[in-house]
Structure formats: structure tokens, C-alpha cells
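Here the structure is laid out as C-alpha cells; the discussion comes afterwards.
Note that one protein chain of the assembly has been removed; the remaining protein chains are unaltered in position.
Each chain carries a letter (A and B) given by its place in the written order, and its residues are counted from 1.
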Amino acid sequence: MLRYIIRRVLWAILVLLIVVFITYMIFFLLPSGDPAVRLAGKNQTPQLLEQIRQQFGLNHPWYIQYLLFLKHAVIGDQYGWPGLGLSFISKVPLKGIIFSRIAVTAQLAVGAAIVWLIVGISVGILSALRPHTVGDRTAMGLAVLAISMPVFFLGPLALYIFWFKLGWLPGTGYYSLGQYGFGTWFSHWILPWVVLAVLYAAFYARLSRSNLMETMSEDYIRTARAKGLTEKRVVLKHGLRAGLTPIVTVFGLDLAALLGGAIITESIFNLPGIGQLTVQAVGGQDLNTIAVITLVAAVFVVVANLVVDVLYAFLDPRVRFE
Amino acid sequence: MSVAEATPMREKPRSGEPLLRLQGIVKHFPITRGIIFQKKVGAVHAVDGVDLDIYPGETVGLVGETGCGKSTLARVAMRLHDATDGTIWFDGRDITRMKGEDLRVIRRDIQMIFQDPYASLNPRKTVGTIVGAPLRLHKTVPKNQVKTEVQNLMELVGLNPEHYNRYPHEFSGGQRQRIGVARALALRPKMIVCDEPVSALDVSIQAQILNLLNDLQDEFNLTYLFIAHDLSVVKHISDRVAVMYLGKIAEAADGNELYTQPKHPYTGALLSAVPIADPNLSKRKKRIILEGDVPSPINPPSGCRFHPRCYQMRSLGDPDKQERCRTDEPQLVPHGPGHVAACHFPLDARIIEDLTETDTGSSG
Partner (left out) sequence: MPEPLLEVKDLRVHFPTDDGIVKAVDGLSFTMAAGETLGIVGESGSGKSVSFLTVMGLINKKSAIVEGQVLFQGQDLVQMSNDELREIRGPKIAMIFQDPMTSLHPFYKVGDQIAEMILAHEDISKKEAFVRSVEMLRRVNIPQPDERARQYPHEFSGGMRQRAMIAMALSLNPDLLIADEPTTALDVTVQAQILDLIDRLQSEFNTAVALITHDLGVVAEHCHHIQVMYAGKIVEEGTAEDIYYRPMMPYTWGLLRSLPRLGHDTDRLTPISGAPPSLIFLPDGCSFSPRCPYVFDECHAVEPELLPIDGHHAARCHLSLEDRERIVAQEILATS
């Protein structure tokens, strides 16, 4: 097992190096503005531009810039460790921004995840246990409907109904727990969490339903019943355990992808997370920020992959013996 | 003389060169471990040195249990796997390392029928497409005649040619197996490898398929390598039977001999294990129950591979002899015309008599 983990970690590092490399490559291959111009701002003179280029290493070829970025990330730079440099747009050290942004995105992702796991999997289980009934068909029908409604439609719709028309919930924006107290913090999260969770809940409901239905038709379920176990035990201990294990993998990856920035949701609800930062950075050709965000997102995905695989081996004994 | 000896099994005269000659075939599947670079730490010894000759027009039965390597051997012979060592001669040519167009042409002459009639047919294709695929691929028949030829084949194997457009799930297990036979026959091969073709079928259907294979062999002068785990099934179709254990041939004999004069203790155990459809006879028959399970082909036992489970060895009494079984791997030695066995202390007449009081179907 240890060997397996070491091997995976080495691969993970390789993947990260490649991802950032490709980011740099794309940025420089696509025709966009000159980052130095952006940095310089309104009063540009050729000397200023040249000075900026020197300062930020923009006069090097792009692959050297890539290597410099890596070097700073690992060793650190004048702003601390890890050395993530400055945002070209805001001229603020990224190190500080990134972590507070991640915190917001994490709250969004984790909160939505809790909602969609509870709702999605419960609905899926109930449907699987009563297949082809009215309840099942209704639930699956609603699921299809939910999958068809993207966040950029649901979000504004929800805001319109629950905030604008009914006034039950407050509007957009992020209000931190520390500063504003539980009530405000929570009420501002309800809509973003639910809207983001709807799509995933529908997907997970369908997934758990089909996994569980397949599991319940396995031979070992028949054996469990033949042993005289209660139906509750047959379903919970024998059925769910096997049927829901594959969902662990899917969940890990979904969560990781979200942590890299739920761009649309953050934009609609004006949440200062990684997603929103991404939009700004790309729009402003903020190479440094883009590189950092890509690295962060990649780290989440790679780590999640590893965690999920190890977890799966923990849950399914057949996988352990490879 | 028992009834079994009085009526000889099908006898085919053996003439000329073998159609398929396997010499020293070894197939190991490597087991690797390592962090970055995979290092070979062991191997599954699926086939560990097998010689086998199959002459034109005859049927060779290959019998063994799980892990003996019979299926792997067949696939190596057909070049579905590459042999780790050894040579394969087919129709006078060395096909061991043949590639490309040459190999493709050879493939027309060796075809396979598979065990599982449910898994070996693509459920999304019609029967016509499945049976016609080899014809289209090898262009042995002009395009506009493919359908006629397929319908011909369907009739030959006992299917209704009007069902050309039906899908596999619309057929029963036995019929699906017939589709497999038609597909194998499409290119008029010289040899067909039958990999447990009747194991998954009901008894009454098994008999139908075995008869069909027999009839087709006569009509098209086919050569069969028939793989099975059931000695009684193999008997009805084979001219010669070989028994495999853990990657090697333990015993091989012509005609009836394997059944009347088994020499290798494993053959004895196999014969003994076959259930007899005769209550009185089965009560009288001496049963040999082997202990334990077949050892893993990753680490075959030293000396004779069968020694850990060998009742013959245990009954020897002499520790020197037993030591020989443990350390010295027996080679195949002749025990009469066409009969070879790899055992230092083969079964004697007394045990053979107990074992071969086989049922004849008469009243007890």
C-alpha cells in the first residue's frame, strides 16, 4: 500500500508540473495583450514598461518564466512562502488573497455538498427500493428536469423569487461569520448552496438509484435474505455498502473540481471566491494569478484523486490486493 | 474384457505430418511490482513446457481443471497470446513469430468456438452480421454472395436461415452456440479450437451440439482441439486425449486407453470424480477424493507438480521414493503405443481395475 501511495504522489507531482506548463504555453500562444502594459496602468512610458518587464521577469522567454514561477512557488519569494508573486491587476501579493478566496469557495462547495449528498442519495435510495412506482418515476423525472436547469438560469430565478418577490431571503454577497454573526452569514448562503446543489443532487439521485438497484439484484443479497436477516439489515449493511461505494470516487472528484472555483455561482451571487478571481484574472490577462489559480485547482484535483483511490481501497477489500 | 474395451472408440488413421505441432510451449504472465519502474517479481506459469501434435482430421481432447493452462495453451496455439518460449508449426509453417498479412492469412485456417454462448456474441449485431463478419473481413466470398453463404452456414448448423436478421438474445443457449459454430465454419478452416463449447449448456442440448460437431467434422474434414473439464464429454468426440495439470501434460493416450489404463494418479482422480448415472455401480466404485485445492500457478510445487495431493505417493511407504516425487520432476515416458504419462510410480493394475469399473448404462 505504501508503495502504491508513493507512486501516486510522484505521478501527482508530475501532473502538476505539466498542468502549469500547459497554462503558460496557452497564455503565451494565444494572442492577448501585453501583461506589462496592464501592469503599468495608465501612465505608460517605454522606460516604465521596460522596468516592469525586468521586475516581473517578463522579458524572459515563456518557458523560463514558467521555471521561475515554479522556483518561487517552491522556495518562496519576497512576499513569503509559498512564493506566489503579485497579482498583475491589483498589485497585491497573491499569497494573502488566495487563501481568503479559497476559504469562501470552500464554504460554498462544502455547504452545497452536504445538501446534495443528503438530498440526492436519500432520494436515490428511496427510488431504488421502490422501483417503477409513481414516487420513483416522479423523483427521476424531477431529476432530469433539475439536470436540465443550469446554474445561470436557476440562480437568477431563485434570486428573483425568494429575494425580489417574496423577500424571504437576503440578496447576493458574502458576509463572513466572524464579522456578521451566524444569522446573516447563514441566510446569505442558503440560495447559493441550494442552487449549486440542485444539479448535483439530481445527478447523485440517479446514480445512487442505479447503483443500488444493480447491487440489490446481486447474488449476495439473495444469500443475505436466505440467512434470515431483516430487510433493513439487508439493505443497509449489504446493499448500501456495496452500492454507494462507487459514489465516493465521484464525490471526491466533484468536490475537488468545485474547490477550484464555482465560477458561475460565485459570479451570480457575488461571492469573493476563487471562481470570481479567475474571471477577473483571465479578463485582465493577469498571468501570475492565472498560473496560481491553475496550480491550486490542479492540486485540489490531484489530491482528491489520491484520497479517493486510497479511500476506495479501504472500502473495497478486493482492490487492496493488487 | 469389459464392454469398454470390446467396442473401440472412433479410430482415425494418422497419416503424414501433423497439422498443428506445439513444441516446448511456455507461457508465463509476468507479475510486476515497483514504484516508478515495474520490476518483474514473479510469473504465473500458465503453460510450462507442452508438446502436442494434432494430425489432420483427428480430434484431440484436452482436459484439465481450473489453472491447468488448457485455455492458455489453445490461445497461444492460435497466436492470440504470444508464446514466451517454444515453437508452433501449423500446416508445415513456423507461425510462432509470424506477423502482419502472413498471420492474417493463417488465421483463416484456425478458428475458435467459445465457451459462453451468451458472452461470445455481440448483442448489438444480428446473426447475419456476426456470421458474415469473417467472410467480409477476409473477402473469401464476393460481397453480393455473403448473405447466401451465411444462410447456407446457418442451415448447416441447424438454424433457420430466415432468422438471419435476428439478434442473439432471441435465441436459446444451444442455438447461440450453433451461431458460434457457424461463425467458426465460415472461412472453411482446417482446424477449429473448441474451448469448452458445451460446458454452459443443458445436458440434452450438449448432446445435440456434440453430434453437430461430429457431423461437421466428417463433412468438412475438420481437425479439432477440444478443450473440456469433463472427461466423459471429451470421450465422445476425441481420438486422443491429453490431461493437463498446472501447465504441463500429465498424461496422453489414444482412443480408450486413458479411460481403461490410466497411469497418472491425477487422471485416476479425474476418472474417479466423474459422477456415474448408475446408483449401484456408484456405491460400489472406489472413490478417490483429492485433498485441498489446485495450487496456484504462480508457485508450482517442486519436483512433480502433483505430489502435494498425490494419493499414490502417500501410499508408497518408502521415504526415498517419496523424496524423488518431491524433488525430481517426471518426464513424459511411453506406456504403450500412443500412450505417455509423466509419473515416477504410475498406477498399477489393481487400482486401475477399481477405477475403471465404469458405468455402461446397463441394469445393475
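The criterion applied here is as follows: contacts are C-beta pairs under 8 Å (C-beta built on N, C-alpha and C of every residue); 3 or more make two chains touch, one makes a residue touch a chain.
Since this is a predicted model, take the numbers as computed values, not measurements.
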Identified contact with the non-displayed chain, of B:129, B:152 or B:208: B:208
Touch criterion as defined above, residue of B:46, B:60, B:186 or B:290 at the omitted chain: B:290
Positions on subunit A where the hidden chain makes contact: 218-220, 222-231, 233, 238, 241-242, 245, 315-318, 321
Touch list for subunit B against the chain that is not drawn: 3-4, 7-10, 65-66, 172-175, 202-208, 210-211, 214, 229-233, 235-236, 256, 259, 269-280, 282-283, 287, 289-290, 292-294, 358-364
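We take it that only the chains that are shown with their structure count from here on.
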Separation of mean Cα positions, subunit B and subunit A [Å, integer]: 55
